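Inspection log for the structure reproduced underneath, given as C-alpha cells.
Removed from the display is one protein chain of the complex; every other protein chain stays in position.
This part shows chain A:
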Amino acid sequence: MSALPRCSSCFPRSASTRHGIILSRSLATEASAGPSTTPAQPTPAPSKAKIYETIRTAVILNRAPFLTRIPSRFERAFHAYQQRIQRALHNPFPYEFYFKQGSLLETKFQAEERRRERMMLGAPFGLAEAQTNAGTKAQSARESAVEALDREEEEIIPRISKADESNDVRSLDRKGERNLYLLLQKNSDDKQVWRFPEGQLQKGEVLHEAAERNLFAECGAGMDTWVVSRNPVGLYRHSSTGTPSPSHLFFYKAHIMAGQVRPNGTNVLDYAWLTKEEMEERLDKEYWVAVRDMLSDF
C-alpha cells in the first residue's frame, strides 16, 4: 500500500538527502528517465503462447497522494472556530498530577499554554500577570530561557516541486496532493492514442497475472508495483470494425511504490502521470466514459 500523505509536522528531517540516493523504497521516487531510454532491463520476451483475441487486461497504475490536502478557506475558518470553543470550554486539566510544582517542564508548559491562549482568544487572554514582585520576574526570565532553548531552525520543503513548475507530466513528483494515473501513448491504426497499459490474455493464464505481465511488458521492469486485487475493477466492452464478437477489456488497479516507467520505445511512444481532469482531454470520448468512474475525483 502506498505511503501516507505527509504534513509539515511529520516529516523526517533528513529525507532530502535520504531520497537523493533512494534508500527508502516506500515512496514512488526516482530520477526520471526520458521516454527514449534504452531497454536495459530484461523485458519478458514475446512468447508463442496462444492468445485470446477478444479478452484484454489493462492496469490503472495509481500514484497515491503523498502530501496532505490544503484545507479550503471554509474548513480553516471552521477548524479555528472549533479550536476556540474547545479552548474556552474544555474540561479542567489536572496540572498537579502531570507536573511537579516549580519544575522546568511546568514553566515551559505554562508559557506555551499562555501563548496558545493569546493566539486563540485574543488580547486580554494569555497575558502574563502584572509583574509586581520579584517572583514573577524570575518566572518570566526562566520562561524566556526555556523558549530560547527550544527554538530550532526547521527546514521546509516547498509543496510545489520542480516538476510542477516545469509542468513535467512524466515526473512522479508532480501534484503531490492528488491521485495520479499512468497513461501511455501508442500507435494504433496510423494514429497516436493515449491508453492505460494493456495487453492480451494468453491461454492458461488468469486475468490478474496477465494484467501484471502486460504492465511489465509495456513499462519495463524498473518499477515496484502492487496489483491491489485479483478481481477486475471494471470492464469495457467495445466492438471494433471487422471483428464479429465484441472485445472485453478488464481493468485492474495497481499502486506504484518505487521506480519509474521505462518504455521500450517500439510500441509505446510516450507516457504521462495525470490527474483525472487532465486525462479527459487525452482520451477519446468512448474510452473516457468507460473509465472515468474507476478513477478518484481527488
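Just so it is clear, contacts are C-beta pairs under 8 Å (C-beta built on N, C-alpha and C of every residue); 3 or more make two chains touch, one makes a residue touch a chain; residues count from 1.
Everything below uses one rule, namely that contacts and distances are computed from a predicted model.
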The complex's invisible chain, by UniProt name, from "Autophagy protein 5", "serine C-palmitoyltransferase", "Ribosomal protein L5" or "TBC1 domain family member 19": "Ribosomal protein L5"
Among A:Arg69, A:Arg115, A:His238 or A:Arg292, the residue in touch with the chain that has been omitted: A:Arg69
Residues from chain A at the interface with the omitted partner, ascending: 1-2, 4-8, 10-12, 15-16, 19-20, 27, 29-32, 64-71, 73, 75-86, 89-91, 94, 97-100, 105, 119-120, 122, 155-163, 171-173, 176, 179, 228-229, 231, 233, 253, 255, 260, 296, 298
